[in-house]
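Scroll down for the structure; my scribbles are underneath it.
Here the complex is missing one protein chain, while the rest keep their positions.
Let's turn to subunit A:
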């Protein structure tokens, strides 16, 4: 029998258009194939700096997202009671005029009565600019309930953070240590990096209570007890210090380890740096033995520095590090039981770190010059890299744990050196080069500056004259002074309670706050519909923009339907959260590769329209709108002269970084595949905070206007300023009920403490409960996707073998899971590769019936569930009548992973509990066949 004659070169598609993925936060480049004018296939863009051609399951399933039956179709106005899901379709003009009729009076009288929070927004430099023009202090995105601890600790400690602002040096590292849940930040680059490490046999250690995903391929798995990562890390620090396995040269030159600290206990400046007349922290120069400013040319700072001045002893930070971490509290034997890791194993890991960093050091033959003017012949690398994200972040001790991890990296000399962690432009950028918070609202005026920033001490808090929070989420208040990403998870709760004040309009973008993005989901739904005695809603008005029929849509009064990611302009900007890689700055766009087939508009263009109608400063000059839509804003907006949202093809098309706006800029990006890269010169590739060549590159690109070298802040002086306030010093004092918390938690050197849940609930609720995100899903979006829901259509509770046996459970049985806050009833499945005292599930798979255009008997709605129902945004009452937030006391990071529960076997069920009644869908039921 002869073989059929196969066409081996069939046409692939009619056309390829290159844009940026939005199936998660990773922002890979994609080739969108079109056939007959519709999207036919999506693959990775080989030339793109983030994904270099590869694409994850989410990205490849983008076609199913783009065609999902859950897509909203037109603006909607609520006609039934809030929460009933009864809407009528209205025109855009009517929708926008309705919004203006609500917002304009607020702007003219009390702009803070608008709270605008933006979820998974990838245009924060734009949305915050809009909110600033409006004049409300109440703006933030979702970082507060995501990974703000990681970002804040990174920037306060080393002027950069993991993921968007830093990455392991995959090309050179020999040992990679991954802490906690990090699957989705940053999705493809971590997988690509792990592949690189595996291909050359580099070692991978996973520290995670759960052995899935990246931990499944790790050579070593450390199934740590949740919430104890900081203690484990500080024990590694103890081991390395006691063995002298630290990079003394690096510490002396590039960190504040040699900076002198006031040692006069009880004094108002105790624990602050010795500074010269210019305010520069002082060190002892080993060449002269004399005091010198940290950045004086030619000096070699002395780690052993000690000086008595005016009767006060000042000792170097290095003294304090030795005093703090060489105590018995941090020996492996002391921490082993609490961490669930044998002492011998902690020592083995510390020894491996020591060996790899110092015996297997690498040398790159690349001369460079440091900021003190010293020329170095080579670049020395400590090939040990770390990564962490929400896993260690989402605990009430997360900020200090993240700081501890950075301390470990820096002691090893493994940041911004070959084989360690490398920053991505526009980072490095130290905390004190960032803005400070601004929150002073005035009628008819823009806000006095950017909302979010990095406080350097109590002077910078966002408080009124009476010490009350200026922001609805209480960011930058004594409850959480360094809440640099805001606290989106507290907005609805605080607005409902009128604490610290009542608001009028809540405007949300792309944030499923009535479901998986809120703690205490059931109560949040009640808060959104709750009324005063006179029948008025406690949160009077809610405007929501989303592309899809999410659970949050039901609670809006006005819905502004967004486009899909293939139908819109976007800008992945260096002013914001760019797509840079360590070797090159980079930015990117999205553009409408297909036109919407519904009456929907990109939310950013809608904001431009609203700004024009409201006459917002920055958008309207002399009564004339500056931009017709977001695309015009992207090309024409200048944050300061010559600096705009996109860095490529400025001016006449020849300028990079700085240059006049260029009307052809978007066309140039499209012609280049939707992105631009700006390579860093070889001499500037490492030691960026201290490297003259990098500093010059950064100034040329417009990241800053003059070189700004700085030292890594092992000792964080801003924290000491807060601690001094907690101890009674200074004009700004915390309220009495927070005084002890501030004094204890704001240690300027990383510390570890048990969280409230561990100290208060361990006996009654002995089991840790966690969530993680599957690699094939991104928060609530995945379940509407016909392909992805076939991969992850259910989320059982995974229970370790020990607990399965103890409770007589078998796969498919049901269990009641109870926390101090509530009870859920869910299906269980056994998992052996799991910490013995931890249960977990995939987050955001559980759906409310009627949402996302799924049928009401979809497994996501019948067997799916949220752990959110067990987690309160407040700690259990302490009997003092106060509302204690379930957050990190330093940053306000939502402490999702502090959850503790107990299990008991339940009778067989057909429906997970609590079963929220179905919501009525604003879109028609999905067709039987997929699009």
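Points worth noting:
Everything that follows uses one rule, which is that a residue touches a chain if its C-beta (ideal position, glycine included) is under 8 Å from a C-beta of that chain, and two chains touch if they have at least 3 such contacts; residues count from 1.
Note that in this section contacts and distances are computed from a predicted model.
With the options "Acyl-CoA dehydrogenase", "Tetrathionate reductase electron transport protein", "Aldehyde oxidase" or "Phosphate ABC transporter ATP-binding protein" in hand, the undepicted chain maps to the protein name "Tetrathionate reductase electron transport protein" (source: UniProt).
Note on the undisplayed chain: of the listed residues A:43, A:89, A:269 or A:499, the one touching it is A:43. The residue touching the chain not shown here, chosen from A:115, A:181, A:858 or A:903, is A:858. Contact with the omitted chain, checked across A:177, A:194 or A:439, is made by A:194.
Check A:296, A:312 or A:348 against the missing chain and you find that the one touching it is A:348. In the full complex, subunit A touches the hidden chain at residues 1, 3-4, 6-13, 33, 35, 40-44, 46, 51, 53-61, 63, 69, 187-188, 191-192, 194-196, 198-199, 211-214, 216-221, 223, 239, 241-245, 248-249, 286, 302-304, 318-319, 322-323, 326-327, 344-345, 347-352, 354-355, 358-359, 775-776, 784, 786-791, 793, 831-834, 853-855, 857-859, 862, 926-930.
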